[in-house]
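Below you'll find the structure, written out as structure tokens, and then a few comments.
A single protein chain has been omitted; all remaining protein chains appear in their positions.
Here is subunit A:
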Amino acid sequence: MSAEWPLWEVFVRARRGLSHVHVGSLHAPDAEMALRNARDVYTRRNEGVSIWVVPSERITASSPEEKDAFFDPAADKVYRHPTFYEVPAEVKHL
């Protein structure tokens, strides 16, 4: 048997109050070993208080080729931003 261990994506929460952020990937035979390996590879200097590991093949990503069409719907809706609205200068707390 020479099959390579599956690839896992690693997400680390740096501190309480922050969300998990992608930090890289690694190989491991199962989820438990992926967590242990992630601890050794990505948090040797107290970089995290919590780790998620996700099999890389289970991630669905948007395609960069469709980037423009995919994100276009948001491009012409400037009225979703507060700066779109004109308010007299003397109005406070708005």
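Here, contacts are C-beta pairs under 8 Å (C-beta built on N, C-alpha and C of every residue); 3 or more make two chains touch, one makes a residue touch a chain; residues count from 1.
The rule we apply is simple: contacts and distances are computed from a predicted model.
Per the UniProt record, the absent chain's protein name among "1,2-phenylacetyl-CoA epoxidase subunit A", "Tryptophan synthase alpha chain", "ABC transporter ATP-binding protein" or "Peptide/nickel transport system permease protein" is "1,2-phenylacetyl-CoA epoxidase subunit A". Residue-level contact of subunit A with the missing chain is found at 1-5, 7, 24-27, 29-30, 33, 40-41, 44-45, 61, 63-65.
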